[in-house]
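Complex shown without one protein chain; remaining protein chains in place.
Chain naming follows the written order as A and B, and within any one chain the residues start at number 1.
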Amino acid sequence: VGAPPFKSDRLYATTPPGVVMGLAWTAMGGSTLYAESAVVEKGAGKGSVTCTGQLGEVMKESATIARTFARSFLFSRDTDSDFFSDHSIHVHFPEGAVPKDGPSAGVTLVTSLLSLAMNKPVAPDLAMTGEVTLTGKILPIGGVKEKTIAARRSNVKRIVFPEGNHRDYEELADDIKSGVEAHFVSEYSQVFDLALGHSAEEARANGPSTV
Amino acid sequence: VGAPPFKSDRLYATTPPGVVMGLAWTAMGGSTLYAESAVVEKGAGKGSVTCTGQLGEVMKESATIARTFARSFLFSRDTDSDFFSDHSIHVHFPEGAVPKDGPSAGVTLVTSLLSLAMNKPVAPDLAMTGEVTLTGKILPIGGVKEKTIAARRSNVKRIVFPEGNHRDYEELADDIKSGVEAHFVSEYSQVFDLALGHSAEEARANGPSTV
Partner (left out) sequence: VGAPPFKSDRLYATTPPGVVMGLAWTAMGGSTLYAESAVVEKGAGKGSVTCTGQLGEVMKESATIARTFARSFLFSRDTDSDFFSDHSIHVHFPEGAVPKDGPSAGVTLVTSLLSLAMNKPVAPDLAMTGEVTLTGKILPIGGVKEKTIAARRSNVKRIVFPEGNHRDYEELADDIKSGVEAHFVSEYSQVFDLALGHSAEEARANGPSTV
C-alpha cells in the first residue's frame, strides 16, 4: 500500500493571496506542501476555521493555533480589523489522498491566513517551515536537509527556518545549500517581514478579500 | 464478502441540473460514478453541504473543498450570487451499498454544485475525473486506463483528465482511445468551459434552482 509520493513540487507558478509554500518531510524525503486558504462565508460572528487534506490531530491543532495567533497579530497592527471574527475560513493542503501531520506547518498556516486576510500574495520564491506558539515564538523542526533539497528542486530562492535549526543547516554540505538563501527566525514577526513585506496598514488599503 | 460491482454504467440518458458523470477506479476495474446534488433547504445562513453514498474521509473532504471552491468560483463570475450561503445542499453518489473514497471526484463535485447553483445541465456525453485544490488547480489521478475503458463502455464522447495525466493517456493503446476525445486541464475554469459552456451571467438569467 503506502501513500503516493507528493507529485506536485511546484503547483503554483505564482501564488494568489492565501496560498503559501511550506516544506514537508516524509519517510520518502522532503517535499513542498502548499497551504491554501479561502473564505467560505462572511458575516458577523461567523469566524471559524475548517481544515482539509487528511490532516492529523497535531496539524489540525496547528491550524487552530494559527488562527488565534493570526487574529491577534493582525489586531496588533491594525486595530480595526475584524477579518477573523467575521469570516469562516477553509484551509486545504493538497494532495487529498496523502495523510499529513506534525506542527511544522505552523508558520505556513499563519502566513496563509494573514495573506488571505490582507488579500496580498506571498512572494513565490519563498518557502517556510517552523512550529509557532500561541504568542508567535518559532520552534525548531525536523528534516532540515530533506526540506532544503526539496525547496531547491522547486526553484525556491529563500527558505525560512527556525533559529533553533541554524546549526543543523550550517552542518549541511555546501552543494545542498548552493543557490538558496536561508533565513533564521525566532519570532513570527520576522516571517511576516520576509513574506508579506510592507506594513499591514499599507496592504489593507487594497481592501480585504471579498471572495 | 466483497462489495458488489458498480452496475449502473449509464444511469442517466440525459442528466438534470446537479448531476454529473464522474469516473471511478476500483480493484474490479473502472466505472462511471455519478455525483447528484440537490437543494435540501433554502434560507439566509443555511449554507452547508451533506454527503451520502458511503463515502470515506478523503471523499467527504473533497465535497467540502468543492463547496468552498464552487462558491468562490461562482462569486468571481457573478458577484450577486448568494446561492451557497443560502442553500443547504445534499450530494449523493449512487450506489449506496458501495463504499467510495479518494480525491479524484473533485472536478465532478465542483461541476455538480455549479450545475445545481446555475440550474443548468451538463452535456451527457461528458465524463470527468481529477482532484481539485482549494484554488481550482487540477491534480493528477490514478486509473487512467480503467477510467477510459469505463467511459467508452458508457458511450462517453469526451473525457476530462488532469494535465498531469497527459502522458499516462498517450501511452494507452490506440484501440482503447478510439472514439473518445480527451481534454487535459490544469485549472478548473477549463473544466467549466467544457461542461457548463456559456457564461454564468447568461445561465443565471434562467434563474437559480428553486427546488
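General observations
Methods note: contacts are C-beta pairs under 8 Å (C-beta built on N, C-alpha and C of every residue); 3 or more make two chains touch, one makes a residue touch a chain.
Nothing here was measured: the structure is a model prediction, and the numbers come from that model.
Among the chains on display, the ones the left-out chain touches in the entire complex are B.
Along chain B, the points of touch with the absent chain fall at residues 7-8, 11-12, 16, 18-19, 34, 36-41, 43, 50, 52-54, 90-92, 94-97, 211.
Methods note: only the chains that are shown with their structure count from here on.
The angle needed to superpose chain A on chain B by their Cα atoms is 60 degrees, rounded to the nearest 5. Centre-to-centre spacing of chain A and chain B amounts to 30 Å, using the average Cα coordinate of each chain.
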